[in-house]
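Below you will find the structure I want to go over with you.
Heads up, one of the protein chains got dropped from this complex, but the rest are sitting where they should.
The letters A, B and C name the chains in turn, as written, and every chain counts its residues from 1.
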Amino acid sequence: MILNRFIRWLGRYEGWFGGGAALCIGIGLYMGLVTSPPDYYQGEVVRIMYVHVPSAKTSLFAYLVLFIGSIWYLWKRDPVIDNMCHATAGIALFYVGTALLTGSIWAKPTWNTWWTWDPRLTSFAILFLTLVGYLMLRTFLDDKEKEATFAAILAIIGFIDLPIVYFSVEWWRTLHQPMSMSVRGISFAPEMLTPLILMSIGSSLLFSYMLMVRTQMLYLERLLEAKQGRLLSETRL
Amino acid sequence: MKRFYLRWGGVLVIGVIICLFGLARYQREVSHIPIEKFLDEKPTRAVRVLGMVVGGSLNRGGAGEPIQFTLSGTGAQVPVYYQGEDPENLRELKKLVIYGRWNPEEQRIESETILGVPNYGFVSWAYLVTLIPMTLFLFNMERKVALLYIMIKEEKVYQSEESA
Amino acid sequence: MVAIRGIALSKSFHYHQVLNEISLEVKEGECYALFGPNGAGKTTLLRIFATLHRPSSGRFEILGRDGLGDRAKIREDLFLIGHGSYLYDDLSVVENIQFALGVRGGHPTDHEIKLALDRVGIGAFRKLKSRHLSAGMKKRLSIAKTLLIRPKILLLDEAYASLDERGVVMLNDCIREFAKEGSAILMTTHDRSRTAEVAHRAGVIQQSVLQEITIQEMLAADALF
Partner (left out) sequence: MHFFNTIRWIAWKDLLSEVRNRENISSMFFFALIVIFIFSFSFSLDPRTVQEVMPGIIWVAFGFTAIIGLGKSFLAEVHNDCMEYFQMLPVPKGAIYLGKFIGNVLFMLIVETILFPLFVLFFNLDVLEKFPQFLLIFGVATVGLSALGTLFSALTVQVRAREVMFPILLLPMAVPIFIGAVEATRGVFNGDAFALYSHWIQLLVVFDVIFVIVSFWIFEFILDF
């Protein structure tokens, strides 16, 4: 079986990303859980930050990747780029879900509520729904080219929509109740900053690694489909 | 497939080891006992005791003087003799963890460190809901990739009887 | 002059290859018939020329214009009669024609529409809503649109499907007329004897490869496809 050069390239380098991610996250976790001090006001709960902030950042980064990838697909129409977009959406959904869950767990001891209509939370929830819609749209379309194009269009529209949602919710919130529960600026001690940076780098590396593996997975799925599909096209009728 | 399972077996082993270390550290440095248990055992080494500062019992001396107060649990009370910096969170009717040892002559706890009630419950939940799904997600993807490579290798391109 | 030129056209639907490096030339005033088994990629090739699909590799030219870069321009010159009837159920036959030409920027007069409808034999159903039309009548309606547009490139998918005997004669008549006026016609069909009446050249697509044959060979070959 002839594999695409792209896949070979991935196979050669993906280990570095995976290893780097494991290293960064391992050290970051250790520092975050053990050596970093608890926050003066929030106590130990501040340690949630070490998983929450990186996943939130990475999910936004993933959405940016999805946006750029979608434009790239509309421009070049390369099925591998489409596979990459599809993979990104799945991983982004995972990261957004993690950010929402950990944020919610953090909000309970800090704000004494599991959920609040804070602009950041709301726009993340919208992002979550958009990504769910994106993946659902992909599963419900039969024509692969249509699927790729429509999904790319949806991703672009959603990306443009996100800041508008954020600002509208912010206006709405300031009107209805003043932002009493806003996130108080956490003064970063260096002992807290180091694990946070390590976790962020590790999370981005993990994203890249996941992206490579997942793109490969989707590519191989299509390849298998095509190989099985040749049964039809090469049979004499 | 063998390499794949070896790799993930390694990941699993490392994960279990880290969990055990974490648990050991928790037992050593964070866990605390309620007052009743403390009074039953009266251990000689320093331990952490959880209790509430009884209202009206807090007696701050002057600057640099030791602070005395009574700590209460459910149905038991014990006087505490604290020497050290005056912590801000030492207030009446507040739940605290006192790190100190039992003084049998004076019948009181002598302490040099006062801690807030550790709130690790939320933290560990947050870490679990992040790390476990992440591992499963990654495991699933990698397994699928490994399987797909095998399936593609095994899938024969169809040749009809006639043309063969 | 060459009207349709395809150069090494390949098409795969997400890694599933349908056409493999097919090259094809149709001159102006010529009718080219494509044969081949079901699923061989005839329709796909036609749809690439109709700018409905993008080729995965290779390129094509319509009247000397690049088929990918100059899509808006070449679309003015071509018309496809395919599986879809492109009709709106709640509009009458005449309104459907007016709409179909209007969105292209055409302005047919009522008289022209009447003549075209009479020629294809559905003049009596002018006021009928198109939801009541049969498949053959819908095909005739498409032919009427073609008569009004007079495209320089006419693509016919399954040219004779669902037409009756008279309809086939009428269609062949129209094809001959278009060819005489200098249009290029590319059609797919399975009816060899009918095709032989109008086609100048023919080709067979099999196992995603195009092979050119003469009209005599086409008629003589038995059970080729």
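Going forward, a contact is a pair of C-beta atoms (placed from the backbone, for glycine too) under 8 Å apart; a residue touches a chain by one contact, two chains touch by 3 or more.
Every value quoted in this text rests on a predicted model; they were computed, and no experiment measured them.
Chemist: Which displayed chains make contact with the chain that has been left out?
Modeler: Within the full complex, the chain not displayed touches A, C.
Chemist: Touching the hidden chain in the complete assembly: which of C:Ala3, C:Leu63 or C:Ala100 does that?
Modeler: If we include the chain that is not displayed, C:Ala100 is the one touching it.
Chemist: Quick one: say which of A:Ala22, A:Ile68, A:Ile156 or A:Ile201 touches the chain that got left out.
Modeler: A:Ile156
Chemist: Looking at C:His83, C:His111 or C:Lys127, which makes contact with the chain not pictured?
Modeler: From the options C:His83, C:His111 or C:Lys127, the contact with the absent chain belongs to C:His83.
Chemist: Determine which one of A:Ala21, A:Met49, A:Leu66 or A:Val169 touches the chain that has been left out.
Modeler: A:Val169
Chemist: Footprint of the hidden chain on chain C, which residues?
Modeler: Counting only chain C, the missing chain is touched by 50-52, 54, 71-73, 75-76, 78-80, 82-91, 95, 99-100, 102-105, 129.
Chemist: Over the whole complex, note the residues of chain A touching the chain we left out.
Modeler: Chain A touches the chain not shown through residues 74, 122, 126, 129-130, 132-133, 136-137, 140-143, 145-146, 148-150, 152-154, 156-158, 160-161, 164-165, 167-169, 171-172, 175.
Just so we're on the same page, only the chains that are shown with their structure count from here on.
Chemist: Which one of the chains is farthest from chain A, going by Cα centres?
Modeler: C
Chemist: Please report how many Å separate the Cα centroid of chain A from that of chain C, as a whole number.
Modeler: 47
Chemist: From the mean C-alpha coordinate of chain B to that of chain C, what's the distance rounded to whole Å?
Modeler: 74
Chemist: Could you work out how far the Cα centre of chain A sits from that of chain B, in whole Å?
Modeler: The separation of the two C-alpha centroids amounts to 29 Å.
Chemist: On chain C, where are the residues touching two or more other chains?
Modeler: If we look for residues of chain C contacting two or more partner chains, we find none.
Chemist: Sort out for me which residues of chain C touch chain A in the complex.
Modeler: So the residues of chain C touching chain A come out as 12-18, 37-39, 53-54, 207-208.
Chemist: Touching chain B in the complex: which residues of chain A?
Modeler: Answer in residue numbers: 1, 29, 33-34, 43-45, 47-48, 51-52, 55, 94, 98, 101-102, 105-106, 108-109, 206, 210, 213-214, 216-217, 220-221, 223-224, 227-228, 230-231, 234-236.
Chemist: Of all residues in chain A, which touch chain C in the complex?
Modeler: So the residues of chain A in touch with chain C come to 77, 79, 143-145, 148, 222-223, 225-226, 229-230, 232-234, 236-237.
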